[in-house]
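Every protein chain of the complex appears in place save one, which is left out.
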Amino acid sequence: MTDATSDPISFDQDADLPQAVVRGYWASVWNRLKYDYVTLFCLALIILIVLSAVFAPWLAPYDPEKSSMAYRLKPVGHDKYILGSDEQGRDILSRILYGGRVSLAMGILPVALGTIIGGIFGIIAGYYGGKVNMIIMRTMDVFFAFPSVLLAVAISGSLGGGIQNQLASLTIVFIPPLCRVAETAASQVRNMDFVDAARASGASTFSILKDHVLITVISPVLVYASTLVSASILLASGLSFLGLGVSPPTPDWGLMLSTLRQSIWVQPLVCAIPGIAILITSIAFNIVSDGLRVAMDVKS
Amino acid sequence: MNVMAPAAAADTLVRVQDLKVTFVSREESVSAVNGINFELKRGEVMCVIGESGSGKSVMMRSLMRLHPPKRTRIEGAMEVDGYDIQGVSEKQMRQLRGATVSMIFQEPMTALDPLYTVGEQIAETVRIHENIPQEAAMKRALELLELVRVPSPERRLKAYPHELSGGLRQRAMIAVALSCNPSLLLADEPTTALDASVQIQVLVLLRRLQKELGMSVIFVTHDLGVAAQIADKVAVMYAGRLVEYGSVQDVLLNPKHHYTKGMLASTVAEQEKGRPLGAIPGTPPDLRALPPGCSFAPRCRAAKAQCRTELPPETDTGGGHRVRCLFPL
Partner (left out) sequence: MEQPVKKPEPHDRDLHPRDRGGPAQPMLIARDIKKHFPIHAGLMNRQVAEVKAVDGVSFSVMKGETLGVVGESGCGKSTLARLLMHLMDRDSGEIILDGLAVGEYQGMPLGDLRRSMQMVFQDSYSSLNPRFTVEDSVAYGPSKQPGVSKKKAREIARDLLEKVGLRAKLFGARYPHELSGGQKQRVNIARALALDPRIVILDEAVSALDKSVEAQVLNLLNELKAQLDLTYVFISHDLHVVHYISDRVLVMYLGQVVEIGPVDKIYASPQHPYTKALLECQLSMDPNERVDQAPLAGDPPNPVNPPSGCRFHPRCPFAEDICSSKMPALGDTLRAGRDDHLTACFMAQPGSGHSKAPTQADLLKRAAAHPAPMEV
């Protein structure tokens, strides 16, 4: 083979694939996501729910806290109250719209805070390993050992009711699982050759954590966090239901479910509405997180 | 080499005619195997040589019908020991796997179950096909470990896969594969992950077992040295086609296809130092969009305009040495 010794620079070029469309990471995630109609539908639904909660004062036909003795427990489709009214004659539609503000905030905020705090601890534990890992993860395990509902109730119970305490207790509940996911992902990245290559090029530990570890850890953590949003809504509703969340006149889906419970034999459909709201929102978040997981998988 | 009687119909164990395998998904279809013909006699060892993505493993897995039927389109005919692989029922196929055809893999760690001892796994395979009590099956397992020359087999019978070294694991997997006296053994790069000193042990063992048991073997490898050691027949695969087929001497010592020649030239073995190796430029073609002519034409230094438009037919250059090239060497 004397003719095989031509310049190596031209190798790999001529016979190569036709130039593929090259996109950035998030662009390629979107490209996969845009054909997943179910996820897109649920995403739209979530946006709709969030917007309706944000714009509740403009959308709600009545004051959600104004009771009316004359119109108690009206059925769905009533002339005045489209979704009926509760045992104090308050408009369900208005309360659902306003209640979405508290419930969604309680779904998203604790998870967001838990993601940040748990993520940081998890990345540190996973990347450093050894003793650091042991201290962080064993502490997490102590919290992880309790069922989440029990833990939330215990913390809320000791802190007392109110929205801040509910937020704090839910955040504490979500830190350990998110920390665990981040730790697993980070400890896998730590052993990758590209991290060694980055170290060999003189990058500082902080740079490596920021540039290599974070970007790899972020997708499993985000996906997991999005599944927790629905759990958080349910937990927050549960706490409110037990009287450990928002206090009564303020509308909240969990609280509504709790108070309407007594009227279930009178107006079953009306009583189910806050439950349906919780259900639809949780399912939407679950489906979106599933879709995200598929779309964020680089190799698919 | 086994001396075979002149080709009679009963001598042929495997017959593959115009096999095509396409993986279909919503977005694209990948043509992994694009028309393969060969026959394998009883007691013969055929090496399929090809690089990653040449379709060699896909071809072999289709002989065992291991591809998910929903996403795979298989055309052509495959016959093993008189059974039509496409036509037999799933139940019959399960009986064929292990008893008539069995397979060994590159990574024994993933092929063996980490939760069971080596002995239990061999005995389990025996009992799937033969209705014998557990004790007899364990005795057979011991015999099999002796057959594959595992040192101190009694002790190894009770070992879990992770307790064995790479070479012993590979032997254990061979023992599992041989547990029901298959007439055809499919070997998918079984020595690639091993150290050179262990690789040669396994090759010598496989060849000895093949002769003792009179098995036919289809051995997939990317290493020409392995083929030189073990093959009777060699098939060179490129982009899902057999570009060259013949006896091991013919193909390795007197290659007719430019790809085979290029592979031989680029395999590092005692080349003159300081001179560039005869590398094949470029990369293998995209199996989603194969060029219309010879698949190797874009990388071939002898390619002419005709090569890019016309698919070369299989031509016999004499003595069963077939080549798919318009301008063979």
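Things to note:
Each chain gets a letter, A and B, in the order it is written, and its residues are counted from 1.
Convention: contacts are C-beta pairs under 8 Å (C-beta built on N, C-alpha and C of every residue); 3 or more make two chains touch, one makes a residue touch a chain.
Quick caveat: nothing in here was measured; it's all calculated off a predicted structure.
Contact with the undisplayed chain is limited, among B:86, B:181 or B:266, to B:266.
Shown as candidates are A:32, A:72, A:199 or A:293; the residue that touches the absent chain is A:199. Among B:66, B:93 or B:279, only B:279 touches the chain left out of the display.
What chain A contributes to its contact with the hidden chain is residues 8-13, 16, 19-20, 22, 25, 191-194, 196-204, 207, 211-212, 215-216, 298-299.
Seen across the whole complex, the unshown chain contacts chain B at 51-52, 165-168, 195-201, 203-204, 222-229, 231, 248-249, 252-253, 262-271, 273-274, 276-281, 283-284.
Throughout what follows, only the chains that are shown with their structure count from here on.
Remark: chain A and chain B have CA centroids separated by 49 Å (rounded to whole angstrom).
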